[in-house]
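Some notes on the structure that comes next.
Only one protein chain is missing from this complex, and each of the others stays in its spot.
Naming follows writing order (A, B and C), and every chain is counted from residue 1.
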C-alpha cells in the first residue's frame, strides 16, 4: 500500500497540472492500493478535482485508489459534484499508516 | 448696473462659502441692478445654488439680481429645483456689458 | 477629426472604485478627477453631468451629516450598465435619521431657502435608491440612466 500525503494547501488551476504529473510518476508503478491523504489541503477547485479524478483513472480498475482526510472545503466540492459517490473516502488515515508518512 | 463674472468652473460644497462671502462684499453697497454671469461655471451643486439664492436675498426686493449665461449643467439644477421660476435669467450678457467685463 | 470605424484598442472600464476622504474639498477634487476618466466616454455629456451632480449631493451629505464633526473615508463603486451607471456609496459615519432616506420633497422656490435641495435633486435624477446600515457602515445604492426617470413618488 502507498500513502501519498499532499503537502500543498491548495490544488487549483495554477497547480493542477504539476500535481497531476507528480501523482502520475508516483502512482504508475505503485502497489495495488493507493491512499491520497488530503488532510492538509484547504482549497480545491474543479481543476484540482480533475487532477484527482485523473489519478483514479491512471490507477485503473484492477487497483484501488482511495482518499483520506477531506477538509470542509474539499469535501464540499466532492459532494456538490457527487464525486463522493465514486471514491472510497476515509475520515483519516489508519493509525499504522499515519505513523509511516 | 453691476456685472459679476464668476471665474471659477465649479461652485460646489467646497467653494460655496467663500463664493458667498465674495459675492456679499461686492453686492452689499452696489447699484440697483446686479447681473451674475455664470457662463464659465460648468458645475453647480445644491450648495452652489444656496449661495446664489443667498446673494439674491442680500440684494433684496428693492433692487434687481439677475443671472446670465447658464451652462447646461447649471440650468439643469435651476430647472429641477424650479428656481428658474424666481430668477430673471438671460441667455447671455447684453453686448454692451459683455465688452465691459 | 475623421470618423474612425475601428473600436478603440482598450475599451473604457465598466467597473471603477474610488476612496474619497469625507470632506467637501476632497469630494470636490475626487469628483473632478473621476469625471475625467475614460469610464464616462461612452456616455453623453449631459448624462455625465447628472451623474456628477448626484454623486456630489450624496457624497457631500455624507461629509456634512454622517461625518459631521469627525472625519472618515467614503468608498464609491461604479458599474457601467447598458442604460447608464449603477453606483454604491459606503461610509462609516452616523446613521440616516430614522434609518431611512429623506423623502426629498422640493422646498417651495419662492421661500428662497438656501438648503434642503440635496435629496430632491438625487431623487429627481437617480432611481432604485436603497439605503441600509451594515456593521457600522451606511450603504447607499442607486442607478442613473441616460434617460432620466420621472421623479419617484413616495
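One rule holds in what follows: a residue touches a chain if its C-beta (ideal position, glycine included) is under 8 Å from a C-beta of that chain, and two chains touch if they have at least 3 such contacts.
Owing to the predicted nature of the structure, the values given are computational and were not obtained by experimental measurement.
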item: Chain not shown, its touching partners among those shown; value: A, C
item: Contact with the hidden chain (one of A:6, A:77 or A:93); value: A:77
item: Contact footprint on chain C, counting only the chain that is left out; value: 7, 10-15, 17, 42, 75-77, 79-82, 88, 90, 92, 132, 134-137, 139
item: Positions on chain A contacted by the hidden chain, ascending; value: 10, 12-15, 43, 45-47, 49-51, 53-54, 56-57, 72-73, 76-77, 80-83, 85-86
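Everything below uses one rule, namely that only the chains that are shown with their structure count from here on.
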item: Centroid spacing, where centroids are CA-atom means, of chain A and chain B in whole angstrom; value: 75
item: Rounded Å distance, chain B centre to chain C centre (Cα mean); value: 25
item: Contacts with two or more other chains, residues of chain C listed in rising order; value: none
